[in-house]
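Down below is the structure, laid out as structure tokens.
All protein chains of the complex are present and in place, except for one that has been dropped.
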Amino acid sequence: MNALTQGDVTTRPLSGGAKSQRWIVASNIATLGAGVAGVVLGLEGLVGHGFAFLASGVVPPFGLSIRTTDLGSFFVILISLVATCVALYNFGYAKSGHLSAISLAIFPIFVATLEIIPLTASIPSFLFFWELMAIESICLVLDHYQRERAQHAALLYAAVTQLGFFSILGFFALVASRSHGLNFLTLQNAVASLSPGQRNLAFVLALVGFGSKAGLVPLHAWLPKAHPEAPAPASALMSTAMVSLGIFGLIKFVVVLMAGGPTWWGMLLLGIGAISSIYGVIESSVSSDLKVLLAYSTTENMGLATLALGTSLVMTSTHHPNLAWAAAVATVFILGSHAMFKGLAFLAAGTVGLETGTTDLNALGGLTRRMRFTSGAFGIAALSASGLPLGAAFIGEWILLQSLIHLGPANGLVALAAPLTIGAIALTSGIGLLTMVKAFGIGFLGKARSDLGEGLEERFGVMQFAMSLLVVANLAIALLPTAFGSVVKRVAWATPLHSLHGSGQGQLGQLTVYGLTGSIFPLASAVLFTLAVLATATVIKLRKRSRPSDADVDLWACGARDLNSAMQYNASSFAEPLERVFADVIRPKRDVEIITFEESRLLISRVELRSTPHDSIESALYLRVWAIASYGGRLARLAHNGSLNRYLAFGAAGLLVVLAVLH
Amino acid sequence: MSYLALLIQLSFVGLGSPALIGMMAWIKNRLEGRRGASVAQPWREIRKLFSKQIMNPKHTGAFFSIGPLLFFASTAVVAAMIPLITTELPLHASFDLFWVVGFLLIGTIALSLAGLDTGTSFGGMGSSRELTVVALLEPSILMAIYALSIRANSSNIFAIANATALHPARIASPASALAFAALVIVVIAEAGRLPVDNPATHLELTMIHEAMVLEYSGYRLALVKWAAAVRLLLLLGLISNLFLPVGLATTNGIGAMAIGLVLVAAKIALLGSLLAIAEVFMAKLRLFRVPELLGGSFVLGLLAVTISYYLPAATR
Partner (left out) sequence: MGLIRRIVSLGKLAQPQPSLDPAREIRPDLSSGSLVLRHVDAGSCNGCEIELSACFSPIYDLESFGVSLTASPRHADGLVVTGVVTRNMQKPLMDAYIATPGPKAVVALGDCAINCNGLREGYGVTGAVADHLDVDLEIPGCPPEPAEIVAALRRVSKR
């Protein structure tokens, strides 16, 4: 009652009072429990015996149907690993009062929902939890619901996610139309009897439905709006676990359930993946908010995963089983590494936001001295995300490239698509590099660009511990990808594209792809690199006596004195050259206003440059759809003017039409 | 024995790279009617810098001081991963072209971060420009590698070199020529030579690479200069051995390695001279024209790939 009279639950500081402390601890323990349980269940499904059951009381009237598959278990492990780290992180994050009571209540349920979805085995169970996930995530976006931007973001997200839901609903209606049961196993047999037209329609519906969840262009616009509003741990979960489930849906229902299709399916996936990755990375590179940047980067990575999936489908339909398999492995690696580095990046961004009160790159800087652990963690995440060797994302991209270069003589569309695909990957990784250097270099290095307050030096607490777990995961993928070989093999096998056994086995850490020549050895390079750094440093140290002693001096900065922090390059200026190059894609909005003195118009008193970030696809497409929809709404409004007589007439007319049709 | 080969290669790269820079400067000087400094001049400069004082500017972060170290070390690792003299290097089965090029970029990134860490406008400017060039360079690199990989059916450097050695006709194939042209532009941009960047300039409006290293003194500057020289040598050595692997030893015999060493030095010197001569006739491009050049390189790579797919296997 107290909360109601105050009118607002979320503004109530949760940090005070023993009761709220208990509430926080209870919520986090529940989330942690869900996370750990998920890891156990996933492992049981993947390396144990697996399990299947029907709990008739849970989703009435059909019951909750659960069955482990290799693919599903893999996603459960992926989700629950991130969830475990997020739960640990929340012990520190929630203490600061940055999580509302509602978010705290939702967290454990959200994690449980995410973990159940990949295991569901029937349409009603899947849809129930899919929709539950959407509602919970909308609530998380509305953590600060009194903010207008949060309301706008949640509305947009709700609209997109409901569009996706209806699309998935349509997909299931179509697929189940010839089936006698709603179980996925019975469905699989019925799919074969669909006509090609129906199958194609079903594929498009699935693509729209799951693509919207994965944040693929053009249904991506909710991502960069929702993430800055949701609390960082929620962003971490949504941007890794939830979007991955979009790709999971595509694999599960397009590749497994419908067993692939004609070449153009793969081509369409490939095209959408390529456009998403390029558009995502370009928008990401010009964003100046850390969380928006990471959100666009999610679109980029999901685009890459879709591209890999599309490659896999194309290779299947053109009878290249080895290459299809390699691309499937690449998909799994891309999803796995993305979950790890993006989760880490969002948690680090959350710590920055907590400590400095902002995630605006144009206000940040100089955090390496103050926040050593968080800076290091974000550095690792950025290295992983940049697609450089010794980073986690490189592995998936490399395997995908291997799949493409081994294509050999091809003809027709495939021979044209393969180079363009490589071009898309290359452009994405090039700009991705700039984006990640910008995120880390501008956000954490140099000098603070605004007054970020006096903070104590960061200590290694539970939040830092949670991040270090993800750091270890990132390094493990990057340096010892072969350790995940057997897991990935089973998961990629679960996409029934081929019937190959085993992956190439080399020395410890030497990565080869079965049936393809070429290998990389990340661990050896890392060791060599470390040795080279240490050797150089030692030589230099030994020669110390041969040079004058070091001097502490002011920056030279080309003779500039009174250098202030606003004179540094910032996020906008860093990406400006690239923004010029891609001006046709992003269409930057700029106003320059020159204000002159009253006395003379030749004397300028002030120049104002305003640059408004915006999403060109959003403004081109969404606003048009919005305009059409509201026009339709206005037309419809003419029909219902409140007169009862008219409504009765409508009813009568409708009845007559129905009768006429049925007759 | 393969470790001896590695040692010889590292010494060749380390000692030869300043001489390459010196030779290129000498050629340019002679063409401009000058006397020209001795070929050993870059060597003297690097040696001198190692015994100069280190200036630690206030308010710079840790990345500022370790940036040159990472730049140098990553270059050294790449120097151990490219077959210049012999194919029998340790771990040669894992020398993937994608990996090697990516590793070179690690050094670039380390230096860019160091530039940002100074907190000056010049450091940020250099870093931003360098990254813009790299972002647009990467597609060309990957495309050119792709064109070479298709016909060797592998992106392993040794496999590509061997494939060319087995089918000498391919050296003059259209795909080769296009990929070569694309890679040359890549090398010029990556090594920061004209017309993309001018290593001799310190003008605000034009400099890219130099802007990031303005604050460095002593051994830090020496490491950066040395590593930059090594990178140029490695890139030239890489393209000469990918397209014309003549003399590349396939055993670890002393004789074969001696021939390999002489021939690779000759090939690199030839490429370096051509580059230097070309630079005399060129002015630096405006920064915002550079993307057009890199875009041209990308299109050349794309054409090379497409030709590789459509031409019959024998002529690819």
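Every chain is named by a letter (A and B) in the order it is written, and numbering of its residues begins at 1.
Operating definition for what follows: contacts are C-beta pairs under 8 Å (C-beta built on N, C-alpha and C of every residue); 3 or more make two chains touch, one makes a residue touch a chain.
These numbers were taken from a predicted model, which means no experiment stands behind them.
Colleague: Among B:88, B:130, B:190 or B:215, which one touches the chain that has been omitted from the display?
Modeller: Answer from the full complex: B:215 touches the omitted chain.
Colleague: So which of A:185, A:413, A:551 or A:583 would be touching the chain we can't see?
Modeller: Hidden-chain contact among the options goes to A:551.
Colleague: Tell me which stretches of subunit B touch the chain missing from the display.
Modeller: Touch with the absent chain occurs at residues 29-38, 41, 44-45, 47-48, 52-55, 202, 214-218, 221, 280-281.
Colleague: Would you write out the residues of subunit A that touch the absent chain, in ascending order?
Modeller: Listed in rising order, the touching residues are 548, 551, 553-554, 556, 558-559, 561.
We adopt the following convention: only the chains that are shown with their structure count from here on.
Colleague: Let me have the rounded angstrom distance from the C-alpha centre of subunit A over to the C-alpha centre of subunit B, please.
Modeller: Spacing between the chain centres: roughly 35 Å.
Colleague: If we count contacts the way the header does, which residues on subunit A are in touch with subunit B in the complex?
Modeller: For this pair, the touching residues of subunit A are 285, 365-366, 368-369, 386-390, 394, 398, 401-402, 404-411, 415-416, 418-419, 422-423, 425-427, 429-431, 433-434, 437-438, 440-442, 445-447, 506, 510, 516-521, 524-525, 528-529, 532-533, 536-537, 540, 543, 546-558, 560, 563, 565, 567-570, 573-578, 580-581.
Colleague: Show me the residue ranges of subunit B that touch subunit A in the complex, using the header's touch definition.
Modeller: Where subunit B meets subunit A, its residues are 50-63, 66, 69-70, 72-74, 76-77, 80-81, 91, 93-94, 96, 98-99, 102-103, 105-106, 109, 112-113, 116-125, 127-129, 131-132, 134-143, 146, 149-150, 153-156, 159, 204, 214-215, 218-219, 223, 287-288, 291, 298, 302, 305-306, 309-310, 313.
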